[in-house]
Structure formats: C-alpha cells, structure tokens
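Missing here is one protein chain; the remaining ones are kept as they sit in the complex.
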Amino acid sequence: MNETIPTCRVTGHITLDDQDIYDPTLDVVRLRARVGMVFQKPNPFPKSIYDNIAYGPRIHGLASHSTELDEIVANSLDRAGLWSEVKDRLDDAGTALSGGQQQRLCIARAIAVDPEVILMDEPCSALDPIATAKVEALIEDLKGRYAIAIVTHSMQQAARISQKTAFFHLGDLIEIGETKQIFTSPKEEKTRDYITGRFG
Amino acid sequence: MTKKNSIKPTDWHSPEMTARIKTRYRKEKNFHRIGVIAITIAVSFLIILLGKISYDGVSGFFQTRIDTKITFSQSIIGVPSTMDKTAFQDQLKRVNFTRVLAASLQNEFPDVNSRSDRRRLLRIYSIGAREQIRLAISADPSLIGQTVILPLYAADDIDQVFKGNIDTSVPEANRRVKDKELSWLQTLIDDGRVYQKFHTRFFTAGDWNGRVYCRCAKQHNRSCDRPPRTNFLMADSPERAFLEKTSAAIMVLLMFLVAMNGLAIWLRQKFE
Partner (left out) sequence: MTETMIFSALVILSVLGFITAKRRSLNVAGGNISELHSLPRHYGYLASLRTILPGLLILVLWLLLGSAVIESMILSALPQSLFLETGTNAQALLLNKIRLVVEHGNKFGDNPDILEAATHYSSLYNKGLWGTFSLSISIALIGMFTAIYRIKPDFRARSKVERIMLLALILSSVIATLTTMGIIGSLIFESVRFFQQIPLLDFVTGLKWSPQTALRADQVAASGSFGAVPLFVGTLLISFLAMMVAGPVGLFSAIYLTKYASKKVRSIVKPLLEILAGVPTIVYGFFAAITVAPFLRDTGTIIGLDIASESALTSGFVMGIMIIPFVSSLSDDAITAVPKSLDDASLALGATKSGTIKQVILPAALPGITGAFLLAISRAVGETMIVVMAAGMKANLTVNPFESVTTVTVQIVALLTGDQEFDSAKTLSAFALGLMLFITTLALNIVALSVVRKYREAYE
C-alpha cells in the first residue's frame, strides 16, 4: 500500500514466505488479499454491513453462489465477535455502528478474504477503553488463526497482547525479540531509554 | 464459538483465480484508457474551436492595399488651398471624393469606357478609400492640383480574392466578382501594386465591414443584427469577408480572455 503515498521510501527487504513483497513482478492484488489491513480510524464503506463484509469476497470471486457468500459473511462477523450484535440488521449502514463496532467490522472485512497476515495500524487509538478492551480480546482470539502485526504507541498494550515486539525509532529498527525480554531486559540502550520513559 | 468452517482455504494460484485477476487488470487498463480518451476529446474540441477561428481570422489582421495614382484635381474638389483652415475642413466635408477617385482611375484605365464598367472599376476599392483620400488632402492642403500615389484599401471582395479565399474557377454567373474585375485586378497585381498590410485600424477604429455587412444585409432584406445563416454554396458570398473579420475579432476577444484566465491562475498559485 506504500505506493499510494508518494513520499514513502523503503530500504531493506520485507518478505512474506521468503518472497520479497517489493519485487516488481509480484502481483499486488494477490498480496493485498493475503495481507489484510486494519486502519487507525475505522473506515467502513458507506454500504450495508453485509455489503461491507461481502466486498472482498465478491471482487476476488471467493463465493460461487449467494449461500456461500452468506456463509462467509456470517463466519467473518462471528470470528470478529460482531455476529450476535448485528445479525438482525445486516442491511443497516456500516457507518451507523459505534466506533468500536466499526473497527470490529473492519477487522471482519479483512478476515473475509481469508488472509494469512493481518496488519493493524494503531487499531485502538480512536476508541474508548471499553471498545479497546473488546478489540484487544478479539485480537487475542484471532492470533490462533492469523499472524497479526500491530503498530501501537502504548507500551502497555504491547506488553498485554503481543508475543514478540519490535522497537522502531525514527524509521530504524532498533531491536526485536520476545515481548518479555524486550520489556524486562532490553539489549539496546535506546530501547532501555524508551521503556524507562527517558524519552518518548 | 466459531462456526464450523465449510469453506476451503483460498487457492490464490488456481487457474480460475489467475484468469480472474488477469481480467481485472485488463479492466483496469481499459478504464485508464477511457479516461485518457475523454480528456483527449475535450482538449481536441478546444483546439479545433480555437484553431478554426484562428485559421479563418488570421488573414483578417491583414488588409489588401492597392497603390493608386490619385490626382487631387482642383476642379473636382473645387476648394482653393488658400482658404482658412476651419473653413477648408468644413468645405471638404461636402466634396464627393468618389468623383476624385473615378477621375484618377480614368487616367489609369483609359480603355474603360462604358458607364457600368466604370462603376465596376470603382467597386474594386473599399468605401474607406474615399476616407483615405479625404484624410490625405485634409492633412496637407497643398496637395491640391498634384498627383500622389496613395495605398488605398481594396474592397472586401477583392481583398478576399487576393487572399485566395474565393474560388475563381466557378462560372461567372455564380460569383460576385466578375471576370472584368478580375482582369483589372490582375493588371494591378502584375504592376506590383497590390499587397497586404497589417491592419492596425482593426484595433483602433471601427471596421468598415460593419457597414458593409449591414448594407449587403439590407440588400438581401435581412436584419442587420443577425449573423448570416444561409448556406455558403456561393463561393464568394459577402459572408466570406464577414467570416474573416468576425473570426479576427473573436481572436482578439479570446486572447484577452485567455490572458485574464492565465493571470487568475498565476495569482491563485502565487497565493496558495
């Protein structure tokens, strides 16, 4: 998605299953379906809840008939923990939900195309604490099935819900390791300074 | 509790998926192409519009002149040069300079005898030619009795013929400019006395053509303020001169508008 930002510059390699994702011969459309993304501010389409979830499967032709599509939608909503809340109003606009519900809708939307990895860009920063708790619980549920990478500015959140943590500073990767190790005995000095609150 | 998943995991490299993705990329390319075609169409409309008007109008900035020997004959003008200045100008207003022109032309073309032929000969010159003669003598009264070469304006029809806008191979009956006039014109051209000059009066004074058009419109019993809408099958209808002059006027107007537009855009970018 970085090509939509004109001033973005990337050095080094990022690989998914040993394939460089910036390889020009790589099909971006497939990649983006395999790597789902959830944005900082919830951005449901101004369509019905059903159509929001069904959008991805429809464009990729993942369902050969409508009952299959119904099943995919129901599954995704269920996995995102929204099914019980919206199952009676699937035709309502996606934008009519509360902030926390919208974010879970976006997560359900990303799940609907059966990704392998889900990227989340500060998924809870626009939410109140109760919604945050719900989303964090959801992430805990999902981690059994998908590889999830979260960007967060909250160290507490990182410590709460992650198994591995990477610390970036001004565009450089400083340290990466097991969460417990990063937070109790970081190897790099910058990491230590950040964790103890000397800056940031 | 998650439902039982009855859907197979997606095979992103199956032949159906690959074909589908290929189609989507093709649709993308087509969509892109349609956009390019759309703006190309819009811009070419603009180019055609401006181009056609410029093409028709550029020659309107130039006016055909004929160098003619004009004799400021005392007898015809009938005003002595010794008169007081204001009285002189006053008297000058009552002189019929067409006769001056006619007399001078008689000297140039001695074998033009019949009345209708002489009238035809006069019609080679524009109404403005009379004004030019009057202005010359008004500026320098001592010219009375002398013969001077003046660059007189050619009439609209002749102007168009000289610019090559009129098809002279059409049979005479379908033309306004008759063979006799063409032969006289040719004589003048061979003498090297016919040329084009930049028409600064187009910008400074009203053009004769407004009056010419009105006059010819009245001849055809049409109202003066409506532009011609009849067919242009006549190779040299008076509308040809009108077309040229109007296109030239539109060019000036559009140049002004484009300049204002450009200024507005520059200002907007400067203050952004």
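Order of writing sets the chain letters: A and B. Residues in each chain are counted from 1.
Keep this in mind: contacts are C-beta pairs under 8 Å (C-beta built on N, C-alpha and C of every residue); 3 or more make two chains touch, one makes a residue touch a chain.
Computed from a prediction, not measured in an experiment: that's the story for all the values here.
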{"item": "Per the touch definition above, residue among A:41, A:143 or A:190 touching the missing chain", "value": "A:41"}
{"item": "Residue of B:149, B:170 or B:253 in touch with the missing chain, whole complex considered", "value": "B:253"}
{"item": "Per the touch definition above, residue among B:53, B:152 or B:185 touching the missing chain", "value": "B:53"}
{"item": "Residues belonging to subunit A that touch the chain removed from view", "value": "1, 4, 29-33, 36-37, 39, 41, 43-47, 55-56, 59-60, 93, 95, 106, 109-110, 113"}
{"item": "Touching residues on subunit B - with respect to the absent chain", "value": "24-25, 27-28, 30-32, 34-39, 41-43, 45-46, 49, 52-53, 56, 227, 229, 231-232, 243, 246, 250, 253-254, 257-258, 261-262, 265"}
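One rule holds in what follows: only the chains that are shown with their structure count from here on.
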{"item": "Whole-Å gap between the CA centroids of subunit A and subunit B", "value": "69"}
{"item": "Interface residues, subunit B side, partner subunit A - complex", "value": "2-3, 5-7, 9-10, 12, 16-17, 20-21, 24-25"}
{"item": "Subunit B-facing residues of subunit A, complex", "value": "27, 29-30, 33-34, 59-62, 68, 71-72, 74-75, 78-79, 113-114"}
